[in-house]
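Below is a slice of the complex: some chains, not all, each in place.
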Amino acid sequence: MDTSAEPEPVRYGDIVLIYIDERRRYIVRVEEGRVFGSDKGILRLDELVGRPYGSRVKLSTGVEALVLRPLLDDLLSLAYRRRSQVIYPKDLGFIIYIADIAPGKRVLEAGIGSGFLASAVASRLRPGGRLYSYEIRKDMAEIARRNLELAGLLDVVEIKVADVRSGVEEKSLDACLLDMPDPWNALNTAYNALKPSARLVVFVPTVNQVEKTVVALRRHGGFTDIHAVELLLREYQVKEGSVRPSTRMIGHTGYIVYARRV
Amino acid sequence: MDTSAEPEPVRYGDIVLIYIDERRRYIVRVEEGRVFGSDKGILRLDELVGRPYGSRVKLSTGVEALVLRPLLDDLLSLAYRRRSQVIYPKDLGFIIYIADIAPGKRVLEAGIGSGFLASAVASRLRPGGRLYSYEIRKDMAEIARRNLELAGLLDVVEIKVADVRSGVEEKSLDACLLDMPDPWNALNTAYNALKPSARLVVFVPTVNQVEKTVVALRRHGGFTDIHAVELLLREYQVKEGSVRPSTRMIGHTGYIVYARRV
């Protein structure tokens, strides 16, 4: 973590964001001899080394680009492989907030999918915290591992290829996040793994899953303060004297059910 | 940070959540001889000491209550004093995500208001991180200080009664969060304080402020990747066989404008 006033220089091995314009943003690893190519021109990555982050560089065509340090959100939206439906920023943010994800917390997740939620959580757990991610599909676990490695988060996450519905070893956890088709079958697992007062957060795409989850939570008896919500994000087109929401919009991603263990 | 499997006991001095039902949730500090009162009965707080969190206790009337360890969200919604318009969870979560708030980061905020955003951010910065919160109103700064103290977050936050529009001393920060009436007058401050690639996030209640902020960001030249969004949260009423959104809804809180420094 750099907290000094001096801009950091790019080094070999760094993951950088090459920003040409809003539609042309690329994540690349700076390696010796490597050449970055786009429809706007190419760039020898050796040229970047030693320059401070935030520098403007010229592509072979004279077009300018910015060399930026990627945020986690850049990695997720530009570089992560997606083999499953992923969770969007509006939902990631709400889950992080409502599950009280913070440094030092120990968190259970199932399934890991492509690792988007795992990354958003894991990056906020250091030091001392830990994410236990269960995934029944080995291939998905592998995709997630590669994505987390790219973001440098593998040390915080323990990926287990196992069925969360059969129970987990971890105890006294601070939060449990379920992104799976039948979360109602994992409520005992969640109950046994969570501390009292800790939040269980469930992400599901259909109303039917919301219904089954909430009904099962009430029947279980080990949870209270049960809520089901959805978030809609609206983007605006802003020109001076002409502000309006964008015509196209993502109308639905999923619902978030949350409750706390008693 | 407790990470053991044993439930922790309540101790004198603890801030606890007494949960009677969804509408009766109270935050109290456990002090010797103190009595908690509600319309459902009273409780001598001494009785709680030594009991594990998650215990059920009986009020004087026989009504049961749960003794829970409060999450930050509980403190914000139940115990924080509000002297200004506060930021809601849906917006807090998105801001935390999009500003890449994480352990070790150094963040600028103005103004602190009642300290809701400050708390959501500060709780995710330890260890090593720091929040520099500027506030022009001394009385607001005082409210925020009391709220942050309640949440045990004062060590992470440096509250400064000063005008962020006149510039700040901090340099090379990881994020800048503006919740003030005229954020367009603080763009130079933000530009000078932020690292390249770091996010500026602005929260404003009116469309006119969105317009002025976005136009000013474009004119400034030091920011790119400019977005203006709003989030709508819809809560659902779930009964078996009868799922529907709640009739009443918060129709608007504010807009979020975000950009990155180049």
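Miscellaneous remarks
Labels for the chains are A and B, by order of writing; each one numbers its residues from 1.
Convention: contacts are C-beta pairs under 8 Å (C-beta built on N, C-alpha and C of every residue); 3 or more make two chains touch, one makes a residue touch a chain.
Model, not experiment: these values are computed from the prediction.
The copy number for the entire complex in this file, given 2 shown chains of one sequence, is 4.
Note that in this section only the chains that are shown with their structure count from here on.
Chain A and chain B have Cα centroids separated by 21 Å. Taken together, the chain A residues at the contact with chain B in this complex read 1-7, 17, 19, 22, 25, 52-56, 66, 68-73, 89-90, 92-98, 100-106, 120, 123-128, 171-172, 195-197, 199, 207, 210-211, 214-215, 224-225, 227-236, 238, 240, 243, 255, 260-262.
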